[in-house]
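Since the structure comes first, as structure tokens, the remarks are kept for the end.
Only one protein chain is missing; all other protein chains are in place.
Order of writing sets the chain letters: A, B and C. Residues in each chain are counted from 1.
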Amino acid sequence: MLPSPNQVLLIRTHDKPGLIHTVTGALLAEKANILANHEFVDPIEGMFFMRTEFSGPNQKQSLLATLGKLLPGSHMELRTLERPKIVIFATKEGHCLGDILLRQRFGELDVSIEAVVANHPDLGSLVQDFHIPFFHIPTQENQREEQESQVLKTLSHLPFDYLVLAKYMRILSPKFVETFPLRIINIHHSFLPAFIGANPYAQAYERGVKLIGATAHFVTESLDEGPILAQDVIAVDHTFTKEKLMLNGKDIEKVVLARALRIVFEHRVIVWKNKTIIFG
Amino acid sequence: MLPSPNQVLLIRTHDKPGLIHTVTGALLAEKANILANHEFVDPIEGMFFMRTEFSGPNQKQSLLATLGKLLPGSHMELRTLERPKIVIFATKEGHCLGDILLRQRFGELDVSIEAVVANHPDLGSLVQDFHIPFFHIPTQENQREEQESQVLKTLSHLPFDYLVLAKYMRILSPKFVETFPLRIINIHHSFLPAFIGANPYAQAYERGVKLIGATAHFVTESLDEGPILAQDVIAVDHTFTKEKLMLNGKDIEKVVLARALRIVFEHRVIVWKNKTIIFG
Amino acid sequence: MLPSPNQVLLIRTHDKPGLIHTVTGALLAEKANILANHEFVDPIEGMFFMRTEFSGPNQKQSLLATLGKLLPGSHMELRTLERPKIVIFATKEGHCLGDILLRQRFGELDVSIEAVVANHPDLGSLVQDFHIPFFHIPTQENQREEQESQVLKTLSHLPFDYLVLAKYMRILSPKFVETFPLRIINIHHSFLPAFIGANPYAQAYERGVKLIGATAHFVTESLDEGPILAQDVIAVDHTFTKEKLMLNGKDIEKVVLARALRIVFEHRVIVWKNKTIIFG
Partner (left out) sequence: MLPSPNQVLLIRTHDKPGLIHTVTGALLAEKANILANHEFVDPIEGMFFMRTEFSGPNQKQSLLATLGKLLPGSHMELRTLERPKIVIFATKEGHCLGDILLRQRFGELDVSIEAVVANHPDLGSLVQDFHIPFFHIPTQENQREEQESQVLKTLSHLPFDYLVLAKYMRILSPKFVETFPLRIINIHHSFLPAFIGANPYAQAYERGVKLIGATAHFVTESLDEGPILAQDVIAVDHTFTKEKLMLNGKDIEKVVLARALRIVFEHRVIVWKNKTIIFG
């Protein structure tokens, strides 16, 4: 449960002595009450990363102005810990979508689901049973651009912070992806970078692996190559057909996606050089 | 997907030479086509366990009669692999219930959910959204007997093969449990035998464990001591409050319960001396 | 502990009705006492795989002759469960080698280590402390052929069933590999097929994965592409430098390699189409 008025300060800057002292001093001066504080220094890259969660008077402008002067050249974000708004993209498989719907319903994920967009009609009845708007925008061969225009048009009427690809089996164009940097989260059904691309379970079957996995990541222009948010695996053996791999894989897909959503929604992630720093 | 006409023969007997040959011979004589075959010999107990899945003419009586003569004194069951009927018991938490409802809806669990019985009204709207009968039978202090009578009366009108306790937070009486031997499956929110009884997450928090778990088991008269069907754990650390333990534990509870249901529904389990032999 | 006189029959053949009955009948006729029996039918490939462990009179020729007539065209092996002889190949890292030495010493692996061959001298003192012959056969740029000749010459004086590559950081030539089909076991420090080839930890670091793994496999002509025997992973995060990944990865490398050796030594593996069927 997120206490809604709390704020999160995320800092990414070149490391130098005194950074924590400087930042905590600025927060104290603003009467902020620090609730949780995490830092990470990457000694190889010489970089400093910090996440501070605090309560207190909401003086965003003033705090950012102060910190901007104290830490020139730093990348800083100040986020409010309030319920994020999402739009979910899906295709035919309902396990990830359904799982998010259930978590939302029971308060496991403190999120507002604004709509579900799908390129197939199959999941419409489920979404409707959860009383959430459903937009069926079909895809046709060689018409990705057109379909994406329609999707963008639909999105333009919806408030949202993130797009969640819950087994959306279409590749988004680089142009679409660029429009929402670090705001699109995907679940891929393999332990990336193994089995990039189509049919990872078929690939896993052919290779005869003894583990299958799932990977949640931010979507970037390179397919399945965005910053990784969460991964997990389960053991399998020679008795697993492609269908059984797929069936069992669903259990980790939905759990890994939910884990990723939670850390993103709680502003626990800093991305740098295609990698994630995640403050638990 | 279970091919519905297939059958499963489960045998439990004292080990002696030639058992597999004898059983497979009897099956061949009945024109059965063996699809999968598993045996386990417990050398310490001198026991033999076998599961054979086969297609072919359904001559149950004839086959059991033949085997009964060939293997006198053995425990044998012949089950048909058809969609089982279940009644789900729940209380207030909806993650396990909801997970089963979703899996049923999308064919991940080939099961017929006849009804949901709950001792609190909270989950009624979810169940109704899934178009399944919901019976609210409240519990009151010192009135377990009366409530169980009502539950039994409700059950008497429902066809079912198994009762699934999906976070049903009431202890069933020995009398109730005895009525449905090896037909009641429970999910307990700890890696049993650690943290038996109430509030396992509070116990885990106090003890400062670095793993939390979930255990699915058949219900017997001894609380949380029935034969274990499935278990799993996830890593936790000192930052996990009781609430966070509970929240994260839900992910394994629902997955472990689903795993247990699948092996029970597929007749992959033989129970012996409060332990399970599970043929993958 | 393997009871040394037991035997293992491994069969790989096209599936047809009555196979188990036929094989167990032949074993009974030879007075074999079946201790453990496993079958697997691959319904997609139409293949049947069987492993039978039995005690009784050692009439190998007679049994294989009988089965050869009953199951023409089948692939059959009859192995004795006796302590296998191995030669270990290593380079500079001692954790996998040392782990095998310890397991052998304490009876965790029932194996006879005939010698250690290394292309660097560093591990010589450890091996000598374990009272095992150590052969230092250095590698030089562009002289793989020559070095392999020396290795082969050394091996020609040693009895061995398997070659174990315990972090041997040289690629064996196809010619060398072909000489010992399904007799060379390697441990690769990634969850294959991710991070094939050199420096998998550096690759994992660059990619920012949240899991690292290890894979034990039979060596074939294609680098890191042989049939997989065992795999495992551990969780990592952004605080893991390449060095820390490597350090923590060692724990799974040695455990995964040992697991693979155990199943190979117990003749639990049937290879087919570059995949392994492993009978637990």
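General remarks:
Here, a residue touches a chain if its C-beta (ideal position, glycine included) is under 8 Å from a C-beta of that chain, and two chains touch if they have at least 3 such contacts.
Just so it is clear, the structure is predicted and the values come from calculations on it, not from any experiment.
For the chain that does not appear, the touching partners among the shown chains are A, B, C. Of the candidate positions C:Gly56, C:Gly94 or C:Gly213, contact with the unshown chain belongs to C:Gly94. Touching the chain that is not shown, out of A:Pro17, A:Gly73 or A:Pro159: A:Pro17 (per the contact rule at the top). Although one chain is not displayed, its contacts with chain B can still be listed: residues 40, 42-44, 191-195, 207-211, 213, 227-233, 237-239, 241, 274-278. By the touch criterion stated above, the residues of chain A touching the omitted chain are 17-18, 20-21, 24-25, 28, 33-39, 41, 43, 235.
For chain C, the residues touching the chain absent from view are 1, 93-95, 98-99, 102-103, 105-106, 108, 126, 129-130, 237, 239, 243, 247, 250-251, 255, 258-259, 280.
Simple rule for what comes next: only the chains that are shown with their structure count from here on.
Two copies of one chain, chain A and chain C, touch each other, and the residues they use overlap strongly: the shared fraction of interface numbers exceeds half.
Chain A and chain B have Cα centroids lying 35 Å from one another. Between chain A and chain C the centroid-to-centroid distance comes to 40 Å (mean Cα coordinates, whole Å). Within chain C, the positions touching two or more other chains are listed as 43.
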